[in-house]
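Take this structure first; my questions come after.
The complex is shown incomplete by one protein chain, all other protein chains being positioned as in the whole.
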């Protein structure tokens, strides 16, 4: 693997914007790679919410230029035996804990090589037990950004040994596609795991058996305050309220069942 | 219009900091213009609050260096027929929806040229109906930043056709200036549309007919917890509480009437 250097780093954490934790991570990265530009994906993830973080990074990282390093620190097991990881593809690099946060990213498994960050030479000296974002992940990111080869910072490990939560797949039949709510965004829109390609505009949609209308093109297609389904910007069926919050209007949360009728089955 | 390239981009949205939406926009801009520096103006605008956004960008953008591109995505009508815009002056560039968000910026109309972003060659491929920030405004900003001429990304349109909400003007008489609260900042300070130049230090101020004292120079001029009026940092009369929240203390909101007596009329 040829040594190369990187221009962009992204950060995703549950550190919030209050304490200066994020700034510590950035400061350390800059100490090793002063020329990188650092971008925030999110620091407002609910503390320890590995599952939402996995969804957010999966749906964001590929919009960054190739050769971006993504540092992900939502890490309830910090200081325990969970493993610190480096994931390398020809396009993107991920650095973070082996706790399932890369479950979606690793769906396309053959793209990735994994390394265990077991070389303390690339950590801060005397790393704390509680802030690996600053003491392990940040310095490794800085070293990688400045051109250190992945094989120097860690040992290759088998992708099949990595922690992954099971990513639910919709059930597709001749009559319908049945999926579930996998993410709720800040507007209260309910995002499903049902891919745009498996449904049609105008198809009737039901949440927990209750009709929420048919798949429209945009929230603006219905009146303000009205519920609608549509193909969201991530390419999945989502349900929301024009100018309002779908989660509150429908009283449903993650895991709620969503059924989309297949168009040519509509009477 | 000679092709030129830009160093700075600002973003103003109602996307919040949770979902990664802002990062998607930044990633796309960088894909076309990897050398720009991107700065956040606000992503905490109340969802769909076009009016506060208009106020914020108007009072912020001119502090950035000339030649900054400002991308504004508070866009309740995304995916409907509202038009995507590019506004160009010799100093600054704006990109965003034609929904009134540029109402204040366009007060000085002769400075601006407007273009309709109708050339999909400069969009992301297959733009979604719900996330034009990422799929239309960001790639256009990236192209413009990297030197593409405005006339290539869109067609010139008449400024008089742009959507503008009516910007309230204070009523100035010999005895008083009567205006209203047009913005409430995060400290709870109530900011009016009454310009510093039309009033004097020491002039009595009334909100909805109730005295709030006279115009001071600073919140520190009164005791902690006390209400005062002053000339705020934006150059308008504002009313607040030293070390507290004026909106809560006075129980008033946007649109509340503010009257300032003209100084030489004070008995």
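Just so it is clear, A and B label the chains in written order, and each chain counts residues from 1 on its own.
The criterion applied here is as follows: a residue touches a chain if its C-beta (ideal position, glycine included) is under 8 Å from a C-beta of that chain, and two chains touch if they have at least 3 such contacts.
Remember, predicted model here, so these are calculated numbers, not experimental data.
One of B:30, B:93, B:106 or B:231 touches the chain omitted from the figure, and that residue is B:231. Residues of chain B in touch with the missing chain: 7-8, 10, 12, 17, 37, 39-45, 56-57, 59-61, 63-65, 68, 185-187, 217-221, 230-233, 235, 243. Contact between chain A and the absent chain runs through residues 15-24, 26-28, 30-31, 34, 37-38, 47-48, 76-80, 128-131, 134-135.
The rule we apply is simple: only the chains that are shown with their structure count from here on.
Centroids built from CA atoms put chain B at 32 Å from chain A.
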